[in-house]
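Removed: one protein chain of the complex. Kept in place: all other protein chains.
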Amino acid sequence: MPAPSHNSGDDIVQSLVADKSHDSAVDEPMLYFAAVTDGPEIANIGKKRKGLGVGAWLSIIWLALLLTSSFAAPFLPIPDPINDVELPRSGGGKAVVIATPPSLDHLFGLDGSGHDVLSRVIWGARNSLLIGIVSVGLGLLVGGVLGNIAGYFKGKIGGFIGSVLDILLAFPQLILALFVVTVLGHTVANVTFALAIVSTPVLARIARASALSWSEREFVLAARAQGATHRRVIWREVLPNVLPAMFSIALLGIAVVIVAEAGLAIIGAGVKPEVVTWGNIIVGGQGELRGAAHIVLAPSLIIFLTVLSLNFLGDVVRARSDVRDSAL
Amino acid sequence: MRKSKKSADAAARFETEPAEGPLLQVVDLHTHFHTGRGVARAVDGVTLSLERGQTLGVVGESGSGKTVLARSIMGLLPKSNVERTGSILFEGREIIDASNDELRALWGSQMSMVFQDPMTSLNPVMKIGNQITEMILQHLDVSKKYAGELALAQLKAVGIPEAERRLKEYPHQMSGGMRQRIMIAIAIACGPKLLFADEPTTALDVTVQAQILDLLEEQQRERFMAMILVTHDLGVVAGRADEIVVMYAGRIVEKAPTGLLFSDMRHPYTEALLRSIPKLSAPSHSLLQAIGGRPPDIVNPPTGCKFSPRCPYVHEKCTQEEPPLVDATSPDHQFRCWTPVGTPENRAALEANRAAGLESALAVVEDVLPAGVSTATETLPQVTTSHLRGGTINPKGSV
Partner (left out) sequence: MRMIFTKLVRLVVVLFVVTFLSFWFIKLIGGNNDLVAKMIPFASIEEKERVREEIGLNKPFFVQYRNWIGNFVTGDLGQIYTGSGANVASVPVSETIVKRLPVSLELMLYAQLLALAIAIPLGVFTAYRAGSKFDRGSNMAAFGLLALPQFVVALLLATYVGAKWQLLPTQANVDPFPLSPADNWQYMLMPIISLALAQIAIYTRLLRSDMIATLQEDFITTAKAKGIPAKRVLFRHALRPSSLTLLTVAGLNVGALIGGAVVIERIFQVPGIGGLLAASILSQQYLLTQSLVVLIAIFYILLNFFVDILYSVLDPRIRHARAVA
């Protein structure tokens, strides 16, 4: 009788190769990516794939509104978010500082120093979005280059870069950012830099996995066979295919970074308190949760909507470019 | 024992005294899938019946609806987007409207199925023994120990060497032929009255195919099971089925007792299927005659006879009006064709099509064409089965 294990040996190899779960390249950021952008394609439920859909348009409108209002903040007719305001005075001329709940005059209410919370949220968006977009942009640039190189040159270079990324990912990421900010100082630039450092290995890992699968396709081999240089193949053949995945993950990345900024602020390692960011608004209201929850709830709601929109758009981009089989 | 109250209630519906008559009667069965492109009529008005202990061969290309037919009868298709109409009488009781809970009492115990690909049909993370005993415990009121013994007996019955050891192994530790034997052991473990074998040998090595078919036949005889053997290969059913149904585009195009089908085939598609089997009697290096054209699109089928776009005997009427199922010489033998094989109309149509340069007509090789109702017909069934049985010496031997 021929040994049955001989026959099934190939199957095992096949199944292991085919099964993504056993790939050592599977790690947390990629699985988060999978979790957000996988499966039912929220963006497409019950719909044909034509057109963008209501959800995507709502997301785009929200983000556009957010961006324009934060750009235009200095020109908007909103109260000053930072400097002392003229406070209502009572009896003895002493300033009575009370956080007031939302009203028609102040849609998000006033905080404990009498600042308009809506105005602070808009001004905060400037810094929070800046931190999110710039740090992910930097991470995308560095991580994308590293990941593409690592994925395309599978041998020693790829292995080395892969190991470095592994090591960077073994540190708790918020802690890493905290460390960098503590050492460099609590400025917007440093927080951006810290979060860029944290997001680089994540983006690099996804670029690497994507480049890895694309660089094995026939058209890449064909380009190589025709004598194209490595640089040309990466630039012309691999990169254009990796980009949709990168763009999709970048959208999710911005969302994660916006949340991380607030997280850093809460543990006392964010931008210094006098700078208005969403995180700092929340920290400022934390002590008054019981009496004036709106100070915390307003920026929380805005963060929620922004993250939701970014995730949603990331999902749409992923669904449209069908990144999944290349990314995982 | 293991039976929940729910399944016991469901079983009650089917534990009434079986009615007289055939084991299975299917009347005008339609199975329609609602797809994004439109309605796919995978089974389109099939009527057939099967006596106890008999074998029915269902033959057709992929896409002919034969697999869907088997799954429709058993009720294994998903419920969403699938519509079944018609009547399925199992031992005289209507089961087309039965719920899954009700059918569960029949599945495995009264009717069961052997699937095409043994590499994927067994649970990869469950031991062989458990895969058999879980079903025995589900249907029979026996102890765990006894179920284990039964499972062992089943493995021995299907010719698995070292059965005790195999019970504790996983599917991936076995070869394809061995796994198909295990699938058969599972399917017959609870003594079903009806066994569906859905292309049971397609995924296997040629040398193993005949062994598996012989095993099925042997078990069927011993247990007096009826069997529906679904295949794309007329040669597989030639020596084994009592009756053969040829399907095309969800419809029965010819139905006859096996001997009669081969001696007096009427439908051009049946003929084409037969021609596509390699024959030992043919000179070596003779070309295999594949059926030209593509299997029909069941969402947008051609008008008239569904086979007309590929038929060498096509003429005007064929493309306009679908032929009805009519009796041949006896009511047992029915076919669906305007220009049946062996008739003068058929001949005339072929000549006309050749003159017109129709590709399918030019491809017909004269010498294997059963001109009239004679020539090759006697040798065909024998030849076609011998190519499968040739290697069979010891059906229980190593796989």
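The chains carry the letters A and B, assigned in the order they are written, with residues numbered from 1 in each.
Operating definition for what follows: a residue touches a chain if its C-beta (ideal position, glycine included) is under 8 Å from a C-beta of that chain, and two chains touch if they have at least 3 such contacts.
For clarity, every value in this text was computed on a predicted model and none was experimentally measured.
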Practice task
Just name the one of B:135, B:151, B:194 or B:364 that touches the chain not displayed here.
Solution key: B:135
Completion exercise
Considering the complete complex, of B:89, B:152, B:167 or B:183, the missing chain is touched by B:183
Completion exercise
The listed residue (B:40, B:56 or B:105) that touches the chain absent from the view is B:105
Completion exercise
Where A:70, A:173 or A:210 are the choices, the one touching the absent chain is A:173
Fill in the blank from the handout: Missing-chain contacts on chain B, rising order, are 4, 7, 74, 76, 80, 100, 104-109, 112-113, 115, 117, 120-126, 134-135, 138-139, 170, 172-173, 183, 186
Handout entry: Those residues of chain A which, in the complete complex, touch the missing chain
Key = 5, 9, 12-13, 15-16, 19-22, 26-28, 31-32, 34-36, 38-40, 42, 45-46, 163, 166-167, 170-175, 178-179, 182-183, 255, 259, 262-263, 266-269, 282, 286, 289-290, 293, 296-297, 300, 303-304, 307-308, 311-312
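What we mean here is this: only the chains that are shown with their structure count from here on.
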Fill in the blank from the handout: Taking each chain's mean CA coordinate, chain A and chain B are separated, in whole Å, by 55
